[in-house]
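Removed: one protein chain of the complex. Kept in place: all other protein chains.
Let's look at subunit A:
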């Protein structure tokens, strides 16, 4: 990591995005107390994760990328044991039901499907009723149903006041779930903010429309805010980029009315988090 600077507010969901090898897991594991920061300061719930590990550990829930469960350990037994290590654990049978693992109580870990293994690892992170939960790729390899079930659970955690820090490769997941997104690359936070703000921030949105070829775009631009750009991509096909809002749309359509142009195929495109992510981290494949 290289000067990673990040603060996570209590009671929020923060998503850590980044290409493979960007330092997501390293960062999370430093917060969990598995790694010692070579330099700089890490405080989790106000505690030093290494020096005050004994105080911190009972207050956090950890879901590792690699389950950390013995292949022959059974679902119920594993969860009950983790519950026993805590003072006020969740009701284990109810948690098993909630995660759709009912009926697997006596199944050994190695005989669970990949999705079930993920959900057991998630349950292990929650059973101790932590105030802060670290989820390292909680939905990797899940089918859409299980993914949505996990999302619902994360929303419930947030509603109940649990702070969640998760890593993911799914942009829709980050957009859907998080109050705050941090994009990490090369050991640094290269962008941070609410997903809506990140999508808006810096760059503009796009308005496309079709009309008769050769419209006088200079005259159109005079009616629009100065940061707006307009091009005729191909004859009769136009693209405006800028702050696309209802005013801009109204201005464009009234300009068309004045000029006797019938605009067709009007479309407004918002930047997705994926666009932002690719813009910031580039498109080359990472190892």
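The working rule: contacts are C-beta pairs under 8 Å (C-beta built on N, C-alpha and C of every residue); 3 or more make two chains touch, one makes a residue touch a chain; residues count from 1.
Here is the rule we go by: contacts and distances are computed from a predicted model.
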item: Candidate names "ATP synthase subunit a", "Membrane protein", "PQQ-dependent catabolism-associated beta-propeller protein" or "Transport permease protein"; UniProt protein name, chain not shown; value: "Transport permease protein"
item: Per the touch definition above, residue among A:90, A:194 or A:217 touching the missing chain; value: A:90
item: Sole residue of A:39, A:159, A:233 or A:262 that reaches the chain not shown, by the stated touch rule; value: A:159
item: Residue touching the undisplayed chain, where the options are A:21, A:40, A:68 or A:93; value: A:68
item: Interface with the unshown chain - residue positions in subunit A; value: 32-34, 54, 57-60, 62, 64, 66-73, 77, 81-82, 84-88, 90, 94, 124, 126, 128-131, 152, 155-162
